[in-house]
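Left out: one protein chain. Kept in place: all the others.
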Amino acid sequence: MKRAISPSAAAALIPDGATIMIGGFMAVGSPHRLIDALVAADKRDLTIIANDTGLPGIGIGKLIAAGCVSRVIASHIGLNPQTQKAMIAGEIAVELVPQGTLAERIRAAGYGLGGVLTKTGLGTLAAEGQKIIEIDGEPWLYAPPLFADFALVAAERADYNGNLSYQLTATNFNPVMAMAGRIVICEPREILPIGAVPPDSVNTPGVLVDHLIERAV
Amino acid sequence: MKRAISPSAAAALIPDGATIMIGGFMAVGSPHRLIDALVAADKRDLTIIANDTGLPGIGIGKLIAAGCVSRVIASHIGLNPQTQKAMIAGEIAVELVPQGTLAERIRAAGYGLGGVLTKTGLGTLAAEGQKIIEIDGEPWLYAPPLFADFALVAAERADYNGNLSYQLTATNFNPVMAMAGRIVICEPREILPIGAVPPDSVNTPGVLVDHLIERAV
Amino acid sequence: MKPDEIIQRRVARELHPGTLVNLGIGLPTGVSQFISPHDGILFQSENGIVGMGARPPEGMEYAQLTDAGGSFVTAVPGAATVDSATSFGLIRGGHLDATVLGGLEVDEQGRLANWMVPGKMVPGMGGAMDLVTGARRVIVAMQHTARGRPKIVPHCTLPLTSTRRVTLIVTDMAVIEPTLDGLVLRERAPGVTVAEILEATTARMTVPEDVPEMDIRAAAG
Partner (left out) sequence: MKPDEIIQRRVARELHPGTLVNLGIGLPTGVSQFISPHDGILFQSENGIVGMGARPPEGMEYAQLTDAGGSFVTAVPGAATVDSATSFGLIRGGHLDATVLGGLEVDEQGRLANWMVPGKMVPGMGGAMDLVTGARRVIVAMQHTARGRPKIVPHCTLPLTSTRRVTLIVTDMAVIEPTLDGLVLRERAPGVTVAEILEATTARMTVPEDVPEMDIRAAAG
């Protein structure tokens, strides 16, 4: 059983310099109150692993705008000119990864796999400096697992075991990140008593979740 | 939209010598009416990819007993002495694969990956003749994707788009197989009108399913 | 008819009933308006929906149902939502019949560049590399030229999205098929001559004897 904690108590667990996965896709399905708490706690030097950096001042964009972030691993930063500007100014290091490869690299970390073998990116800039592995004479691009100190995920519903269910396109990267983060913190929209969620409605088993964020008042 | 067909019509699609993935775990969550139809059609020389071969005369065990199978790729045949006997007699070739690796190899085929890098089996008989890939000086066992001509899966519920939902421990290998089979045939317990299943209740998107088996009378 | 509409109408005719299709943001998104709902074509958005529907009416948006650009969408009857890993499993595992994408350049080998202009635009590849590498068919939908500059070129000068040869190029002037033997001019846009197309193209291109006019009627329902 897990007691729910406040966003600021959760933020206090996360040190400057941490590597953090954050769920969401263009700020849809991101843990917004946790992000606010990280900004309020004035975190520094974070590495963010996420699909994108949201929009200026929205979702992960808030962390970018507040100067909390020194490194980003993402598939897309196009809708946040602040990230692009900070990258060009050398303030934020950005590693761009094809979106499908990003999802599989995160999954590989959570599932104990040695990495990902993919055709995506072969012969392009995404393969530069990367390892090519030949299998039966065919080249595959190798991409290593992506680990993180913390995974901050958002869910539609949790129970106090930490079992999570997601909704519609707010699902996106949250399930793979909940498998991959060393410490997993979830911000659900609501928390139900244990036993109120049927086993087949659970998308992420509660054993993966270390902390739940209490419901917004 | 997909019209549901009879088990025998589905069996008629499958030629002798085909490679077939069959969902289920100790016959729980297997497509039983499809298996019966394959036996009734007296199929020969099938390669079966499945977690196990069921029990004697139960689930995939029916195909073994009827002499339909010449090759098995599975994690476990211990509860079906007929399979073990046929293996020792040289009538059925059996490739044993660790269960987690089996699931990932099937998934890799369905997800377009070049294979699986795992620690499971390293230094054991399961690694004999297999490729070892070193990443940063660390050895990983490489296991190739597992493809199949057909995947025969069982589901609790389908809609006429082919969207599938599974139930409890009858889920097991069915979702990864539904991604991996070139032709996917599903035997659901019931088929609902399109629109009656909410998007979040779908475990396997209908685009993956080629044929639905009509409801039992 | 606007150039974009010509392209969208022609691309719509390439989509097969009952299949899964991914439309890129921008011009490709507009292809959906020329598809009959009776065709049973399902649109995927890579953020995790199979069976994406049109933008909802004002006031009926829902924050947790969006497309890959973050815009509000609806779900058609029989839609399914999936996580990002499965969404890209559909794309990379060959389960997507077609992707329709915009382009910055396509070259004589049929290779597409559409994700980056070094020093100018570095948005990230998002799902573009996965789509071009993994979809069964890749249809490039773009203007034939950009401010008068040809976009179908001998060799891409911009970073490639994939080394894979795309299936078809549909522009406001022509339909061009990249083959093992190079580009082949298949169709002309209404009122456009072969000479005009060649004038606006720097890539070498085979021109068959007969280059019919594009059919841009709505696809049969």
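The first chain written gets the first letter, and so on, giving A, B and C; residue counts start at 1 in each chain.
The criterion applied here is as follows: a contact is a pair of C-beta atoms (placed from the backbone, for glycine too) under 8 Å apart; a residue touches a chain by one contact, two chains touch by 3 or more.
Computed from a predicted structure; not experimentally measured.
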item	value
Contacts of the hidden chain among displayed chains	A, B
Option touching the unshown chain, where A:E104, A:D159 or A:E187 are the choices	A:D159
On subunit A, residues whose C-beta touches the chain left out of the figure	1, 107, 109-113, 159-161, 163, 179-180, 194-195, 197, 199-200, 202, 204-208
In subunit B, positions touching the absent partner	25-29, 51-52, 55, 74-79, 84, 87, 96, 98-101, 103-104, 107, 118-126, 156, 166-176, 203
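As a working rule, only the chains that are shown with their structure count from here on.
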item	value
Subunit C and subunit A - chains in contact with each	B
Subunit B residues counted as touching two or more neighbouring chains	111-113, 199-200
Multi-partner residues of subunit C (at least 2 other chains)	49, 75, 81-82, 85, 88-89, 91-92, 134
